[in-house]
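First the structure, in the form of structure tokens, and then the observations on it.
For chain A:
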Amino acid sequence: MNLMNFVYAFLLLLAAFVFQTTLTGINRKVVARLQRRRGPRFYQQFIDIFKALSKGSTTHGWVFDFGVVMALGGIMATAIFIPFGPLKAVPAMDNIFIIAYVLAVGMLGMAMSASGSGNPWASIGVSRALTNMLAYDIPFMMVVFGLIFAFDTSSLSGLAAIQREGGFLGWHVIRFPLGGIVAMISLQGMLGKKPFDSFIAPAEIASGPMVEYGGRHLGMLFLLHEFSTFIEVSLIVHLFFGGGATVAAFLVKYALIYTFLNIVSNVLPRFKIDQAVTFFYKVPLALAVVQTFLIIVVGMGVA
Partner candidate 1 sequence: MTTNSKDMRKTWEKIADYFRAHSIWMKWYCTGCGAIEMPPTMTSRFDMEQLGMGPMATPRQADVLLITGYLSAKTLRRVIYSYEQMQDPKYVVGFGSCTLNGGIYFDSYATMTRLDHYLPVDLYIAGCMPRPEAIMNAFDTLIKMIEKGEAKGWRHYQENHDWYRKNQLHSLKEVYVKDEFHE
Partner candidate 2 sequence: MINPVLLIAIPLLLAFVSILYKGYRNNLLVFGALVNAGLVLTLGKGEYLIGGFKPPFGINLVLDDYAFLGLLVINGLFLLITLMSLDKIGENATVLLVALAGLNGLLLTGDLFNLFVFLEITAITAYILSASSRQYQHSFNYLVLGTLGSGLYLFGLILLYAVFGSLNMADLSLKMATADTSQLVIPSLLIFIGLGVEVKILPFNGWVRGVYGNSDSLVGPLFSAVYAGAMLLVFGRIFAQVIPLGAYLKTLLLLLGALTLIAGELAALSKTRIREILLYSSIGQSGLIVTLFLSGLVFPAVMQLFNNILSKAVLFTVAGQMADTTGTDDAEALQGAFARHKLAGVAFTIAGLSLIGMPLFYGFVSKINLLFGVFSLDNYWLPGVILLGTVIEGTYLIRLLVKLWMPGEEGLVSHESHATKAPLEIQRARVMGIVVLSAVLLVGGLMPGMIQNNLSESGRLLDETTPVYLFDLKGGQ
Partner candidate 3 sequence: MIQYAGILLILIGIYGLLTETNLIKIIVSLNVFELGLNVFIISVGFVREGVAPILTSVNNHSGLVFVDPLPQALVLTAIVIGLGTTALGLAFARRIYMKHGTLNIEEIGGGIND
């Protein structure tokens, strides 16, 4: 690690931010079109974020501030570990488990800050978010576990490179279709899209963890949201869709997957949190176990 790494990391963060925020804006447009509306400008998301940052804010104590900083910091650190197509800011650090756990720093910071506001709705939201996490992460990790066992590497770029050797048909989503399905469902949960968005239910618990955020805190949470979306979708792209030999290929795959999930999300209703847990432990977890079993014991798809 030297200074250049950090500069590089900063630039990649910036790129990720610009890309993901634009994509979010475009997707708002896409959703509007689905609903036969005109929709906002494609850069509306930038406006929203900067507006939020520009406003005044209130705080409920140092942990409220500290948590937000910790959350954004943790998420940005995670984003730095993610290979941006073929580009990597920090060498040899794209280990899935590191990413999965560093991601949790951000989650914890956010949860801490939200609960620190003293608003029970925030705590309810956090409780739901964590329960949700317990639901979607297990099937996902299970599938990832199978991949790591099969290819003896837990490096994202390493796994992506292995897929690209076989061309389109080498993608894990083709070779391990069950795992691919599980990953996509889990990603839906990770992104907090419908039907797994009960933790921010705006009308029920006043947007849950975010209930007390305004101004710069809210702006930073929006940033956090963009980065975590970037991390989560990138994970899937790298694990199941062959990553990206070029930045362009990566971004295209990324955009398509994200848009797909967004569209799916907009035609679904919302699960209650216990329904979400039951669902994840019934269908995706069973699929994941079957998939992993096939990989480990039968060796199916490992070549």
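For this structure, a couple of remarks:
Rule of thumb we're sticking to: a contact is a pair of C-beta atoms (placed from the backbone, for glycine too) under 8 Å apart; a residue touches a chain by one contact, two chains touch by 3 or more; residues count from 1.
Quick note on selection: all candidates are chains of the complex that A comes from, given by their letters.
Predicted model, so just to flag it, every value in this text is computed and none were measured.
Note on this complex: chain A touches candidate 1; the remaining options among 1, 2 or 3 do not touch it here. Across the interface of their complex, candidate 1 is touched by residues 28, 32, 35-41, 44, 47-48, 50-52, 54-58, 202-203, 206-207, 210-215, 218 of chain A.
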